[in-house]
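The complex appears here without one of its protein chains, the remainder shown in place.
Coming up: chain A.
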Amino acid sequence: MILRIDNLVKHYGAVRAVDGLSLEIGEGEVLGLVGESGSGKSTVGKCVLRLTEPTAGTIELNGRDITHLSRRAMRPLRRDVHMVFQDPYSSLNPRFTIERIIGEPLLRHKVADRRETSRRVAEMLEKVGLRQEMRSRFPHELSGGQRQRVGLARALILEPKLVVADEPVSALDVSVQASVLNLITDLQRDMGFSCLFITHDLSVVEFLADRIAVMYLGKLVESGPTKEIFARPRHPYTQALLSAAPVADPVRQRQRRRIVLGGDVPSPVDPPAGCRFHTRCPLAYDECRTVEPALKDPRGNGHPAACHLVTADRVPDAAATR
C-alpha cells in the first residue's frame, strides 16, 4: 500500500471536518474521493500532506507512519507525495518564472544542481505539453489550462509515489478540462504514481479513477471499484448523488428517475446522531436516527457501504420511495 489512512479524525475547533475515516491506495492506483461541500474531502488531502495536523488516527505513507513526524523528519518524505491544487493561479508564485516554479522542488530537496534542474525542467515541459519558450514566462501570462500543466509539472518533477489532486480541473472550461484530464491519464500511466483525486464531479472520477470513495459529513459512506459504484451504488446518498448529476442528453435526462433530497447538509459542528445522512435520506427509519451504521461489505467484493439497509442479499433503492 502506498497510502493507508486509519480512523482519521480532524476537528477544527467545534467543526468535525473528518470524523473517523479509513482508506487505502495501492501502488499505481487512482482513488477518486467524492463528496459535496463540507464533506471533509479536502481536509483528508491536507492531512495526507501534513498541511494540517490530524486530531487522531494514523496516516501511513509507503508503510511508514507519518502522522506525528516532525517537520524535519517529514522533509525527505515530501519528495514522495505532491499536491495539485484547484486554482493553479493562486498556487504558483506570481513573481517566479515557469522554469523556477517547476524546478524549485529539485533545488529545495537538493537532488539536482542548476544544470541538471534545467535539463529536467525541459523534460517536464515536454511531458506536460508546454513549449520550451514557456520557461521564461510568468504565471499571469499563461491561460488556465497552461497554468494547470505547470502545476502538474511541478508536482511530478520529483517523480513522487503519490499525488494528491484537489479539484484540479474544476475551474477549467470543458474543452481545456478534456486535454488536462487526458494529460493526467497519460502521465499516470507513464510514471505510475498513485493518486488521491479529490472532486465533487462524478463524471471526472468515472473517467479516471480505479476506485471511488464517497464522503458525507466527515464520514465515508461507500467505496468500491468505479464501475461497481456507478452500476450498483449501495448507499442511498451515493444513489442520490448519481441521480442528481444531469447527463448531457435531453432525452435520457428527462426520463431519468431522480432522487431529490430534502433539506440541506447539516452543520459539521453538530452532525445528526445515528446515521449522519438520516435527516435527508428518503429511506430513514428508527434505527437510522439512533445507531450509527458501520461500513460493511456484506458480499465481500470490495464494495463496502455504511447503511443499515445494505445486506448480503438486499440493496436499498432510494428512488423507490416516490
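The rule we apply is simple: a contact is a pair of C-beta atoms (placed from the backbone, for glycine too) under 8 Å apart; a residue touches a chain by one contact, two chains touch by 3 or more; residues count from 1.
Everything that follows uses one rule, which is that contacts and distances are computed from a predicted model.
Visitor: For the chain not present in this complex, what protein name does its UniProt entry give, out of "Cysteine desulfurase", "Glycerol-3-phosphate-transporting ATPase", "NADH-quinone oxidoreductase subunit F" or "ABC transporter ATP-binding protein"?
Guide: "ABC transporter ATP-binding protein"
Visitor: Among A:Ala178, A:Met191 or A:Ala319, choose the residue that contacts the chain missing from this document, as touch is defined above.
Guide: Among A:Ala178, A:Met191 or A:Ala319, only A:Ala178 touches the chain that is not shown.
Visitor: Thinking of the whole complex, not just what is shown, which of A:Asn7, A:Ser90 or A:Ser143 touches the missing chain?
Guide: From the options A:Asn7, A:Ser90 or A:Ser143, the contact with the absent chain belongs to A:Ser143.
Visitor: Which of A:Val204, A:Leu295 or A:Val310 touches the chain that is not shown?
Guide: A:Val204
Visitor: Kindly note down the residues of chain A that lie in touch with the hidden chain.
Guide: That gives, for chain A, the contact residues 36-37, 143, 173-175, 177-179, 181-182, 185, 200-204, 206-208, 240-241, 244-251, 253-254, 258, 260-261, 263-265.
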